[in-house]
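Omission of a single protein chain aside, the complex is shown with its protein chains in their original locations.
Now for chain A:
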Amino acid sequence: MAVAKIPSLINSALAQARPKFYIFMKYARVELAPPKLSEIPQIKAGLGKLITSAKTGAWKQQTVKQATLNTLVGAEVLFWFYVGECIGKRHIVGYNV
């Protein structure tokens, strides 16, 4: 009885998830897209801004809210490294030697 229901459960779950997945993909195509070659000047400008703010100490003149947001964004960007490491070593926890 319970086993016979499983395929229909999976089908309905897929039918429920499909439109949401399409919406996710539409956002992800824009928000998670890799940077284009035409955006290199903007990236350079951003890096320059980061460096000048580090040099001049402008990063100390932020509100707590801004600083918190920047820290969170920085952490998120950093965590992509660990996602990449897990993909590279093809194991979730530790190195499988």
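One rule holds for everything that comes next: contacts are C-beta pairs under 8 Å (C-beta built on N, C-alpha and C of every residue); 3 or more make two chains touch, one makes a residue touch a chain; residues count from 1.
The working rule: contacts and distances are computed from a predicted model.
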According to its UniProt record, the missing chain among "ATP synthase F(0) complex subunit e, mitochondrial", "Protein DOM34 homolog", "Acyl carrier protein" or "Aminomethyltransferase" is "ATP synthase F(0) complex subunit e, mitochondrial"
Out of A:Leu32, A:Val64 or A:Val93, the sole contact with the unshown chain comes from A:Leu32
Cross-chain touch to the chain not pictured, restricted to A:Gln16, A:Gln42 or A:Thr71, is A:Gln42
Residues on chain A facing the left-out chain by the touch rule are 23, 26-27, 30-35, 39, 42-43, 46-47, 50, 73, 76-78, 80-91, 95-97
